[in-house]
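Only a single protein chain was left out; the remaining protein chains are all shown in position.
Should a chain be cited, it is by its letter among A and B, assigned in written order, with residues numbered from 1 in that chain.
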Amino acid sequence: MVIVRRVKPLPYWIIPIIALLAGIAISVIILYVLMGASPAAVLSAIVYGFTRPGVVAKTFVALTIVGIALLVSFKGSIWNIGGEGQITFGLMAATWVALFTALPYINPGLAQVSMILLAMVAGGIWALLAALPRAYLGLDEVPVTLIMNYIAYYIVDILVRGPWLGKHVYNYIRTDTIPAQVMFPQVPGTTMTWDGLFLLIILFVGVWYLLRNTSIGLRIRILGNNPNLLRSSGISVPLMIIVALTISGFIAGSVGALYLGGDVYRISYPVEAHTANYGYTGILVAWLSMLELIAVPIAAYIVSALYTAGIQYQILVGGHLGQLLTAGSAIVDVFIGSILLMYTILITISEYKIKIIVKR
Amino acid sequence: MAAEANNAKPTFLSPPQEGKKPIVSLRGITKRFPGVIALDHIDLDIYPGTVHALLGENGAGKSTLVKVLYGIYTPDEGEIIINGRPTRLTSPADAINMGIVMVSQSPQIIDTLTVAENIILGLEKYNHFVPVTKVYKTIREESKRVGIKIDPGIEVWRLSYTQKQLVEILRAILLGAKVLLLDEAITYLPIEEKQRFYKFIRRFADEGGTVVLITHKIYEAMDVADKITVLRRGKVAGHLDRKEATIEKIRALMFGERSAEITYERLPTAQPEPKTILEVKDLWVMGDFGGYAVQGVSLEVKKGEVLGIAGVAGNGQKELIQAIMRLRPVMKGRIIYNGEDITRKTTYYLRVNGVGYIPDLPAKYGVSIENSIIENIAVLPVYSRGIINWDKIRELTLKLIKEFEIKTPSPDTPVKFLSGGNIMKVLVARELTVATNLLVAYNPTRALDEATAIKVRKIIKEKVLKNKVSAIIASEDLDEIFQISDRIAVMNSGKIVGVFPADKAKREEIEHLMVM
Partner (left out) sequence: MFESIASFIVGVSAIFLAYYLAAVGHGLMEKSGVLNLAIDGVFTLGVAIAFAVSVYTFSVPLATFIAMIVAALFGLMLAFITTKLPISHGAAGLSTMFLGYGLAALVGLPARQLQINGRSLATIQPSLGGTWIWFYVVAFVVAIGIWYLVEKTKIGAAIRAAGENPASAEALGVNVLAVRLFASGVGYALIGIGAAVFELAYTQVWSQGAGMGYGWIAFAISLSAGRHPILILISAMIFAALDKYRFLIAATYNLPPDVGKMLPFVAAIAAMIIFMVTPLKRKLAPPKSLGKIYFREERTV
């Protein structure tokens, strides 16, 4: 078997669609074989997921923002696998503003903005810590950002078990619930919040402008293609690595604030068991978008629809196993895993073709 | 099979059979890459006991052809016939099994492994789980016989370039090579070492082995080859016997209808002004592998002159150029640009103060091929700080495309879709525009075919003359140095060993200084 670069690449949108269909097909088979799930029921859950924008909205907003965040660093060929840790740090910072400052009672609007901004700063700092050894020592960012996710979880765990342990929590280990003033208002008829919607629009336009019209954006894109050119042009490559990864963490951090203010309202111990895994799922979104900013919301919608479908399936037809499943994550994981794997494999055929060579 | 041959014979190989049947034949070999046909129906016969040179300029398809022969590439069409039998080669392991071994320009042996580990990897007679020390004895014996001194247990990163190439050869012999593919393997060796390799090649062929020598240097082919095949634009331009080959004939085959354009006569000499633009004083710079690559170099470039730095690869030119561009730390000494000490300044400072830079391997270091022409121009800090004014840069790009006759559908075309010559023009156009004061270049035309290379040299020199710009150009190609320089400095082992006005410099003297 030999793989040859195609003389003319296939249109870029074909692969995500094929991968999606193939991944769903594989998931249906896996669910049928292992759980005896009827394919019709699985497919109807998927249809449900895709046709309920209002239900999907919350996940959609979060995943689009994470997708945009990761896109910035991926454009620079800096593989930020640390979205999860950056979100967790954002969650921590937002919680601090909401529970341990007087701001929510003085000016709720300002408090909400501060939660988001501080979450971004915290996410940015956490990413910066991974960026420094990458930039100056050449330490691969993939294991570093990944490992730092766990360090972030445990830092927050220590806080929640220790100084941040709530006073009105019965026997649960968790923080107090944030004041009602800083619970983000919901957009009627949907699961998303106004704060999330505005943030999404601002970040989308901002990143579009950054990548298109600023020297930082141009340099991040060139960093991804040929850092040697930056070097010979007199632009510091380590600095650009730091900028790309820090901006990525900065944007991802905001999702921590959205998760707190629009979803969970408190941190429960252990945080790693209560995360929505947006940092990991966001990687799927960024990859499915083929690193095209315009395609990020589309990819995010697809993934969040599948996410919803997994949960819906469990509610509707999980049967006796459904009671044992927690939060439908298993089915979601099967969907996400098989689509992403199919995508990863199939992406090759857009640029390469496979020739079988028979040995004589 | 390789191992048996290696066990039984006291000499390199069995004597050549009479009747002269080709050991390797290629029939209609074709290989396409996006945008190019690298090999276009190549037919070739290689006979045992001969040294067969494959000549061609950069981009003629030599390297692709060797990679096909070594199983790295599989051809799209055509047949490889080895010992009369059609054969599919899908990996180097296949080729090695057929007795074909390649030694390439950059040593393939792996730095973190020992010599013995590198060698045993290809030896089929050892099973996977034997200890590597099993092969030590064989290596010691064989290396003594061939006349190479090497410790099998030493890690490769401790060896010099020449030693690494020797290990490659030793490896080929131990693999029982019948056909030795030398892909520019000796082109970059110092002269004395080259002579040793020539002797070895001769002996190998006399004992019945076959050598395929891939080179773009006509002299190298004339020195050792029995037969010469010239490639041009992916096709066989002609086959020659050593006896009938002359430089003129080969040139005509190599460059075809363009051979008339290819002249190495000097470009017009500049009239420099007394002002010194660049001054380097007693400069010491470290190389990549420890040790000083630049050892106390001092030189001067006047306003409006081109200083050429001649030298064999690896004599410190690369490090000197990088130190001047502030891409490599200076351990001792000073660099003064335009009256200002820049020894501790950054590349950025130079780039926004009138210095243009054409690095070695331009496609690798000078442009980003995935980005468009306009983006490749906008990246320079003089053009983009903060928010980019795309309209202004587009205007500039269009102007450069016109002025330098860059062939492209649009300024937004990714550079990878341009031909090598046009990519080079993008780079040269950009750098000459920012080089209002000084142009620094290293092997500025290495990857180009000759006709384009000469055109690019002309463009550079014209600009220098017209705008009174200074230039320091290091090149491993002596033709280039002679053609473009006003003064020539010769660099050897990290030192400047002579400076000559170009119009009075003698080629023999400079060549002598380069290898002394």
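Keep in mind that, in the parts below, a contact is a pair of C-beta atoms (placed from the backbone, for glycine too) under 8 Å apart; a residue touches a chain by one contact, two chains touch by 3 or more.
Quick caveat: nothing in here was measured; it's all calculated off a predicted structure.
Asker: Among A:155, A:169, A:237 or A:264, which residue is in touch with the absent chain?
Answerer: From the options A:155, A:169, A:237 or A:264, the contact with the absent chain belongs to A:155.
Asker: Considering the complete complex, identify which of A:22, A:43, A:113 or A:147 is in touch with the unshown chain.
Answerer: Touches the omitted chain: A:147.
Asker: Just to verify: which one of B:33, B:161, B:198 or B:292 makes contact with the chain not shown?
Answerer: Within the whole complex, the residue contacting the unshown chain is B:33.
Asker: In the full complex, which of A:34, A:110 or A:201 touches the chain missing from this view?
Answerer: Among A:34, A:110 or A:201, only A:34 touches the chain that is not shown.
Asker: For chain B, which positions touch the chain that isn't shown here?
Answerer: Chain B touches the chain not shown through residues 33, 38, 64, 70, 72-74, 91-93, 96, 102, 104, 108-113, 117-118, 120-123, 126-133, 171, 175, 363-364, 447.
Asker: For chain A, enumerate the residues touching the unshown chain of the complex.
Answerer: The missing chain touches chain A at positions 1-5, 30-31, 34-35, 79, 81, 133, 137-140, 142-144, 146-148, 150-151, 154-155, 157-158, 161-162, 270, 272-273, 280, 283-284, 287, 320-321, 324-326, 329-341, 343-345, 347-348, 351-352.
In this text, only the chains that are shown with their structure count from here on.
Asker: Mind listing the chain A positions that touch chain B in their complex?
Answerer: For this pair, the touching residues of chain A are 2, 4-8, 213-215, 218-219, 221-222, 225-226, 228-236, 355, 357-360.
Asker: Considering the complex alone, what residue numbers of chain B touch chain A?
Answerer: So the residues of chain B touching chain A come out as 32-35, 74, 76, 86-88, 90, 325, 327, 346-352, 357, 359, 364-371, 375-376, 378-381, 384-388, 390.
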